[in-house]
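For this depiction, one protein chain was excluded, whereas all remaining protein chains were kept in their positions.
Naming follows writing order (A and B), and every chain is counted from residue 1.
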Amino acid sequence: MDRLMRHFPAFGLWLFAAPIWAEVPAFELVLKDHLFYPAKVEVPSGQKVRLIIHNQDDTPEEFDSFDLNREKVVFPQRKATIYIGPLKPGTYEFFGEFNPHTARGEVIAVEVKDAD
Amino acid sequence: MWRFAFAMLLMAASLSIRADGTVVDKVYHPIVLPNEHRVEWRFMSRQTEEKNILAQRIGYGQSLSETVTVEFYLLGERDRDDNFGIEAYELESRWMITEQGRYWADWGMVFELEKRHGLDAWEASAGLLMEKEFGRNSLTLNWFSIYEWGNDIQDEWEGEFRMQYRFRWKPQVQPSLELFVGEDFVGIGPALMGIQRFEAQKQLKWELGFISELSGVTKDHTLRFVLEYEF
Partner (left out) sequence: MLINSIILFLRDALPVFVLASFLLAWSNHTKANHHWLGWGTVLGLSGALILTALVNVISQWQEGAGLELILFCSQSLAYLFLILIVVDFCRAQHSHPAFALAAFAITVMLNGANLLVYLWGYWAFEETPLALILGTVMGLALCFSLAVLLYLAAYHLLLNGARRAFICLVLLYAAGQLTQAFTLLSQVDLLPSFPSLWDSSAWISDESEVGHLLNSLMGYEEAPGPLQLLVYFLAVGLPLLGLGLSRQLKLGKGRN
């Protein structure tokens, strides 16, 4: 990872992100038969979180969300990680762009009290 | 010009009292060819958040005089169980009021009478058609006034407005933008029409349009496709 990063010195940008890397909480989603499981993911608001999407179908799917402003292709039998947030409390829809009628879900950002 | 367009839009908005059905259809041109015979196939697929509607119609028409044609259509729709059946019959007549290119704009009318298959539900509509050319650009406007009656539906008046701006680039490729206004519906989208002439009066016309509901609150897309063969 670090070795590869050195090949992109122009992206010293990643230094921004590195310190928080380890602490970002992750939420797993599974895509099967063009459906997301679970269809509703509750995440804490006000902080950055990771969505890990596991595509168990034999076709690629594009995770797409206008609300979250994210777009990423997840290949068959692969996992993809998407960073989102910090989000305001609320509901954020997402869908699979290749199967928009079935593959749908929501990220629900809720306020966490006493997070520490 | 803009004031004129604005007035047209206002007029359209005031007419928009359509309560049901699909607003997206064909934009009619006020032109009738003498000795015209034609067969027509229209395909319309509408996808909203909840449902998927597929409607098709086939028609045969011929001209009665140099300025009037009649056309008969069979309308089919796919129902909830994915069965495709006849839904309605329609009789349509188009009347070219002014000669093409003679006045500031070309004018025409269209009259339609539709009966739902197996139901006492009727629909009569009258539409005013206008086409204005600006160089290689054409602006076509349709105003429809529709009355529905019968024991199986609520009697009511409805209004509709359709607009098409078209650039006559090549006969086969005429890119256009279309606007459809009805009650609770304002749709706009790109379209394409073309015409291929063969010997004598034989010609094949096609139209393809993809109209999206403008508010964008819920998803509502309509794909329309028309093939017409005149002979």
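Basically, a contact is a pair of C-beta atoms (placed from the backbone, for glycine too) under 8 Å apart; a residue touches a chain by one contact, two chains touch by 3 or more.
These figures come from a predicted structure and were not determined experimentally.
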Left-out chain, listing which of the shown chains it touches: A, B
Selected from B:T22, B:T140, B:S176 or B:Q203 as touching the chain missing from the view: B:S176
Of A:P25, A:P38 or A:P86, the one touching the omitted chain in the full complex: A:P86
On chain A, residues whose C-beta touches the chain left out of the figure: 1, 4-5, 8, 11, 13-14, 16-17, 20-21, 24, 48, 50, 58-60, 62, 66, 69-73, 75-76, 78-88, 97-101
Those residues of chain B which, in the complete complex, touch the missing chain: 45, 47, 167, 169, 173, 175-177, 188-192, 208, 210, 212, 214-217, 219, 221, 223, 225
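Quick note on the criterion: only the chains that are shown with their structure count from here on.
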Interchain centroid distance [CA atoms averaged], chain A/chain B, Å: 44
